[in-house]
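Okay, here's the structure, questions in a sec.
Left out: one protein chain. Kept in place: all the others.
The letters A, B and C name the chains in turn, as written, and every chain counts its residues from 1.
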Amino acid sequence: MKPKIGRALVVGGGISGIRAALDLAETGYGVILVEKAPHLGGVLSQLDSQFPTNHCGMCKMLPLVERDAGSQYCLRKGLFHENIDIRMSTRVAAIEGEAGHFTIRLQKQPGFVDPDTCIGCGMCADVCPVAVADEFNAGLSRRKAVYLPVPHMTPNTYVIDSAACSRCGECVDVCPTGAIRLFRQGRADFGVLVVDDEYTVRDSIKEWLEEEGFFVEAAASGEEALDAMEKQSFKMMLLDIKMPGMDGVAVLKKTMENYPEMAVVMMTAYATVETAVEAMKTGAMDYLMKPFDPEDLVSKVIDVYEVREASMGETMEAGAVIFCGGTECYDPSTGKNPFGYKVFPDVLTGLEFERLISGTGPGGGELVRLSDGRPVKTIAWVQCVGSRNLQLDKDYCSGICCMVAIKEAMLAKERGHEDLEATIFYMDMRTFGKSFQRFRERAEKDFNIRFTRGCVHTISADDKTGKLMVTYPVEDSRHMEAAFDMVVLSTGQQPAGGVDKLAEMADFEQNPWGFARSEPFAPARTKRDGIFLAGSFSGPKDIAESVISAGSASLCASAAIHAAGGGMAEVDGDLPEYADVSLQAPKVRIALCECGATLPGGIDMERIAADLKADPAVENVFVIPRLCTVEGWDMLVEKTKGKGYNRLLVGACTPYVYTRRLRQLGEKVMVDPALMDVEDIRSPAFAYADAAAGDIEQAMARRLKSGLSRLREVDPLPKQSAPIARRALVIGGGIAGMTAALAIADHGYPVDLVEKKGELGGNLNWLTHTIEGYDVRDFFDNVRQRLEKHPRITVYVNSRVVSSFGAVGNFYTTIETSDAPSRTLHHGIAILATGGNEAETTAYCCGQSDAVITQKVLEQKISQKQIDCKSIDTVAMIQCVDSREEPRNYCSRVCCTSTLKHILHMKKKNPDLGVYVFYRDMMSYGFAETWYTEARKAGAIFIPYTVDAKPQVFVGEKGDPPVKIKAYEPLLEADVTVNADLLVLATGIVPALPQSLADAFGAGIDADGFFREAESKWRPVDSLKEGVFACGIALSPRSVTESVASAEAAAQRGLRILSKNALTSARVTARVRHSLCSLCERCIDVCPYGARSVDLDMQKIIVNAAMCQGCGNCASECPNSASVIDGFFDGRMLDMIDMVIE
Amino acid sequence: MDDFEPTIIAFVCNWCTYTAADLAGTSRLSYPTNVRLIRVMCTGMVDPKYIIKAFLEGADAVLVSGCHPGDCHYINGNYKARRRIKLLKSILPRYGFDERRLKLTWIGASDGIQFARTIREMVAEIKEIGPNEAKHAAVV
Amino acid sequence: MAKTSLCDEAEQNLQTSLASFFKFVLAMEDIHALLAPMRLPANERVMHTLVTDPELLDPIDPFAPSFPMNAARLVSRLTKRPGGEMVAVVLRPCEIRALIELVKLKQGDMENIIIVGIDCPGAFKNTDYVEFAGENPETAAERFLAGALSGETKFDGGVEISAACRACTHPVPQGADLSIGIFGLDSDRQFLVSADTEKGKALFDRLGLSGCDVPDSRREAIDSLLSVRREFQKEMMDDIQKKTNTPEKLATYLSGCINCYNCRVACPVCYCRECVFVTDVFDHDPFQYLRWARRKGMIKMPTDTVFYHITRMAHISTACVGCGQCSNACPNDIGLSELFIASASTSQSAFDYEAGRSLEEDPPLTVFREDEFDDVVEVNH
Partner (left out) sequence: MKPAFEAGRPHGASKNLEERLEPVRKMLLPCMQCGTCSGSCPNAWAMDFSPRHLWRLLLTRNGEEIFKSRTFVLCSTCYSCTLRCPRGLPLTDAMSMLKQAAAAENVRMHRRSVGFYKSFMESVRRHGRVREMEFMTLYFLSMKNPAIPLRFTPLGMRLMAKRKVSFEIPSRGMGRLDAFFRKAKAVEDQS
């Protein structure tokens, strides 16, 4: 393991938090990942299916190089990485200091179940008498007060919902491992002294507090109290004011002198309130007026206790902090609730719908009406619920709901009743991401999902049919009523609760919409250095953009830590040298955990042990009562100290838990952890709960035997490692390329930047300002200056890549510069940032008249002051020119915002200017919606058109208006004519990524010419070929700020590799046994990662161990086991099959 | 044979179906003990040899189960697995290994219920078909 | 359009005119060697021989009913690595088809060879050929063709054309550069040369062959041969199906197997350098054998014989060209070709694939489409 050169704090364990943590961990930093919920995954732990596959795929985020450092299982089960320290149920209480050197205080929520001891048997939930709505299933089902927060986590331990728990203690009695401590240790240490002369008062208070687990003493007088304090230490005193002898105030004074830390609450009758108030000046914390409610008193004590506990929270240091707090869904039951949410049971939110159709959902995935359990045959989605709503002060678009609704409709079609009809009611279908438009069309054509433009305004119930009646306008001003079995509200995103408090605590700002505010052109930065933002915490984002933003934030965090000199070194010692046992016969020692007494009755571990001993490879078998306890683990260490064996098999519960611990054990007893394994023998007892003990025993034995067979074959081979060139090549000198180059160079690695044109900047050369009013030129100048001065960046203008070969770590790329000899660069990674251009068009008379221009020309004319807005009367604009229909069937994402920007600019210059915009769907996603509203407020008229009835444009003759646009206005149900002085066309973006360049690096190109990501959501800037990344417009159409984010993310992905001296293979990696290989190259054909190649000179198949992910497709394709996967050798697999059939 | 309890060998992919099986376990969905799980990294790793071996050793059915199309952790291993199953389904029935004894399913990580149901249904179906003849015959 | 020419030299018989034709071919400047079946000097066996001197071509004997091995393997050796010279190779149709499969598996290369395919009336098993050739191997081809071309399958001494050949539905070469046809002609002296590829046509022109139409009699002869063969193939497959349709019957059928692996050595498309069954994967420990024996009460030794044959089907049935060499090679006379031909017919049709049909078709298991074969996936929603 490499030295950790610093540490970062990631706050929030949703997708962006996981991504940011992994990015930093893979780069070698230590990460503390803090999540306030008791599980990771954020909202995605509740969503099983994501566009575009409509399944999952989250695991594709896991590390690809040095895989062994991280978990190798479904991310829904949890996350493990040796550099990531995960803290669940924890909040950040304070952040002090400055970038590079923050001091952070964490506060853990009180937990009643010890996760290290809980074995997830569920006996507690069985006896728990309290049932409440289950938030995991969006409240559609019920759970107990002691429950599993998510069903699929591993290890999955129970937690207690403190608010719901009645403290009855049933679970404590039944817990087989004693993991539940309802009255936690902490409270027993928290001594409370009750001082009152009245016996009944002090006795009942004592009783109430003891019930809550506190340690309580009572004193009948001031003198007694002072005595008691001398004998024992108390943290808190409840003190009566009016007492015979020494009164409360006197006791208080004395106490404050001797025990200034003591929290004193005065108890007073009405008559002495003033005294109590006076007492607070003396040092009392608070007062309670008699007679008081026991609950008030108890909660006051708990408050004091928890505040004190929190102040004792853990303090740690970190160089940077990334906030990934996500968002929350709008709750439609608040406010006017026009859709009858929670009034009609069949009106659901999107999240509820997804839970309903989930296999882990309340009905096991059956799509039925919640009102009467009948199958759903008609279902409607209502868009923009809690979004684009000025009344709710939500003048933004949540950006994700359109695609989510399409996905959900497809899922309903796939999983629901065969005749199911799905309708989506929308205002603008915002398919603004890569491939979204085609996805929508697939939904329409292949899935027969109906898209109806119209804002639903009323939902009522038809008592006779039990159906919901949905009323909506149709475009010709009439209203339609349609009946549905179920209505799903596409609820918008809103800032996560508590953003304001976090903002105050961490000193970052909020934007006008309440989300965390990021800096101009720096989407991950806040105004406070070292504090960064990722995911939808700073505004609604889909998964791909969240993942990109997480990369961007981790890059910034890494830069901050790097700039501060690396911070606290946490250098691990040398790796222990284990003896080479490859020539010894396998001798396996087996440890079996009895799992307390939780296994079903009649299971005899000794019988299993005897069965195993029959195998000659088994050296010894011993049983441990409970491995998960400290004593149990010590016993294992003790029992594995002796010699005589060379492999260790442990039969216990969840194997995932043990990865880290086995490593420690190995170091202690000097047995290579690679020769140790844990076999799960606990789940047969769950899965076969109804079976006879003998059957379960057999099932457990079979598992152990298969583990045995696996372990017997394992020979730890020396890891292969190959040195790498720690240098980057960035192709394209636009904003994305420049940003990526700077990001990498700032980390100390040399960068070659190749630009085909004579100057850097790309599209920044003509953009002047953003819609927010930020100056693009200033920004550009800044970046360019920094880049040109940077000692580690070499810029090659007028240059292009001629050829490239090699693989991650070692690429050799030849570039050609005009008027100079070509040269070959040796680099470890490549970033393609070749950008794109505004598309050219001949549609709508473009090119026939000066009055018809594109957006880019307009921007240039405005900046060069060639247009006098005051001298013209009317401007028309047409959106989606040649876009969102074949062959260029994608949304270019930036044009609608550009249109709004131009409108607002021109309207500012000339408020009387007539502006008419012909559009299909205004893609003013996110906060751009506000500018859409502003443009309307400025008086622009927006007229929708469809592909079937596009506007017609006529260029004027002499005397006529310069350009005339005819179109159909659906609301007026009439043809309209706009006589305009200027027509501006939004032609969209075309990529500039040549096929030959992509081929040279083994990168893929999609149907539209953009870079093909390894995975559109989970690996949005990677190529399938490791070491090749893309950013900016080469990836997909995006704004300047979005390009910066993607460039930083791509740089971060590259730094992961450059930060290593050499790339090392993982434990499960493919190898070729050359003496058996016939060079048929079928393995090369089936390798999805391009990790294999044939070396014709050597007549060998070469496996790039860093690129190989160990999927084993090569091995199963190879007819004679010449290609093998370490850990899955055919001989072992066959033996294992044999073993389990027995 | 009333007391016939089929033996089912299930090759499950590490990412999806293994997780689903785990989930079925932790959700305490009970399913028959007949299934013997063998975890593989990817269904694309399941060599036809393994399946043939299982049948010859007397497995009454073999299940290969992995990620849904498009979801394979390794991009496309499940598609390749599908071809291999297609191949075996064209060969094995010739020699009396009923086509229904070999199944390929896509069971995602959160489909614990489907996993349990698939096993239950498979056990019921195989009970109808009866035992694999190779179980007792000296066929190796 | 193919170019065709009828060679018909009145004063020569088929044997001698073929010899002169191939001498002419080998005399071409850019053809450096010829690989063709020749009677070896001892005059007993007909084997593929690599000839560089045209004068030595007299004993060339491509139509001898001898098929000691599938020569695709030999062509693979000549072309597997770069640097070979141009060789003309004389191959039976099944050899060409096997070669095409091997080239797809990178075990050979077409660039430096000219394939001269021949019409194939079939051949005897090795032992039968020796019997049939007897004292006069030089007349064996003539005697054989006299009967075979008129539909005979049984010959003097009770020898019979091998089952695989009788079931073969590809008697006419496909994928050859030049083809030598004898079906439907006067086989005593006539043969038809046709060129199907660009390479073949160029050679055809340089050989100065004159063009002609294909006689109708040829088409008729081929059709009738095919219908007889298809019928036999069906019978054969039905028969094998009956004999092996349960695991136990299959085991009985294969009971003579002694793990000699001759069949896979003889198989032209079993291209592995070393069969997996002889690698460490099957290097069992003694207690494993006992475990198996205990489980089933008894096991046949050597073990892994049924396993081996089914695995071999999984490995090569999509590439099997039905040449019958497996049967030819079996020391214990197991009818392996029947088994494999039947299995190949289902597995190849499953993928709409035909072994040896075209170089353009990828072997079924090296490719996939996202949208296919949903029939083998259980749907569970």
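Quick note on the criterion: a residue touches a chain if its C-beta (ideal position, glycine included) is under 8 Å from a C-beta of that chain, and two chains touch if they have at least 3 such contacts.
Keep in mind the model is a prediction, meaning the values are calculated, not measured.
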| item | value |
| --- | --- |
| Visible chains in contact with the missing one | A |
| Option from A:142, A:457, A:641 or A:870 whose C-beta touches the chain left out | A:457 |
| Contact partner of the left-out chain, one of A:253, A:479, A:826 or A:870 | A:479 |
| Chain not shown: contacting residue from A:250, A:610, A:692 or A:972 | A:972 |
| Where the missing chain touches chain A, by residue | 336, 338, 384, 388-392, 427, 454-455, 457-458, 471-473, 477-479, 873-874, 876, 914, 916, 933, 936-939, 941, 961, 969, 971-972, 974-980 |
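As a working rule, only the chains that are shown with their structure count from here on.
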| item | value |
| --- | --- |
| Chain contact graph, described as a line, ring, star, complete graph or other shape | complete |
| Result of counting contacting C-beta pairs for A-C and B-C, higher pair | B-C |
| Inter-centroid spacing, chain B versus chain A (mean Cα positions, whole Å) | 33 |
| Interchain centroid distance [CA atoms averaged], chain B/chain C, Å | 37 |
| Separation of chain A from chain C, taking each centre as the mean of its C-alpha atoms, in whole Å | 59 |
| Overlap residues in chain C, where contacts from two or more other chains coincide | 276, 292, 295, 315, 365, 381 |
| Multi-chain contact sites of chain B, meaning residues that touch two or more partners | 48-49, 53, 57-58, 69-70, 76, 80, 84, 111, 114 |
| In the complex with chain A, residue positions of chain B that touch it | 7, 9, 14-16, 18-20, 22-33, 36, 38, 40-42, 44-50, 53-54, 57-59, 67-71, 73-77, 80, 84, 108-114 |
| Residues of chain A touching chain B in the complex | 48, 52-53, 55-57, 59-60, 72-74, 76-77, 120, 122, 148, 151-152, 154, 156, 358-360, 364-365, 683-684, 686-691, 695-696, 698-699, 702, 706, 1014, 1024, 1068, 1086, 1088-1089, 1109-1113, 1115-1117, 1125, 1128, 1130, 1133-1134, 1136-1138, 1140-1141 |
| Chain B residues within the chain C interface of the complex | 48-49, 52-53, 55-58, 69-70, 76, 79-80, 82-92, 94-97, 103-107, 111, 114, 117-118, 132-140 |
